[in-house]
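All protein chains of the complex are present and in place, except for one that has been dropped.
Showing chain A:
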Amino acid sequence: MKKWSAHLKKWFAEVSDIPEDVVMGLPRLTLVGRFRLSIENYESVLAFSKTELKLAVTDGELHIAGDDFILETILKQEIILKGKVNDVRFVDD
């Protein structure tokens, strides 16, 4: 049933030209240079250290690796990370 609604959403996104992140609640990452990364539509912070940020997102985890991380802003919908970003990786459950 859940799968079916996900399919419907995907179809709707394609048909209506509305971006997927809006329709399906997918995470949207914006990387400015290497120094600022904003992630919208995340679910929660799993772990944070100077070199690593682990976030829970819809169907999976997002691992970001780098140096000198600072969580500049943290809101319910958006998180802004400052520091040198080396690696952005999706990990399935």
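Heads up, the rule we're going with is that a residue touches a chain if its C-beta (ideal position, glycine included) is under 8 Å from a C-beta of that chain, and two chains touch if they have at least 3 such contacts; residues count from 1.
In the analysis below, contacts and distances are computed from a predicted model.
Visitor: Using the UniProt record as the reference, specify the protein name of the hidden chain from among "Glutathione S-transferase family protein", "3'-5' exonuclease", "Binding-protein-dependent transport systems inner membrane component" or "Sporulation protein YqfD".
Guide: Checked against "Glutathione S-transferase family protein", "3'-5' exonuclease", "Binding-protein-dependent transport systems inner membrane component" or "Sporulation protein YqfD": the hidden chain maps to "Sporulation protein YqfD".
Visitor: Using the touch definition up top, pick the residue from A:Leu8, A:Val22 or A:Ile74 that touches the left-out chain.
Guide: Spelled out, the listed residue whose C-beta touches the missing chain is A:Ile74.
Visitor: Which residues does chain A use to touch the chain missing from this display?
Guide: 44-50, 69-76
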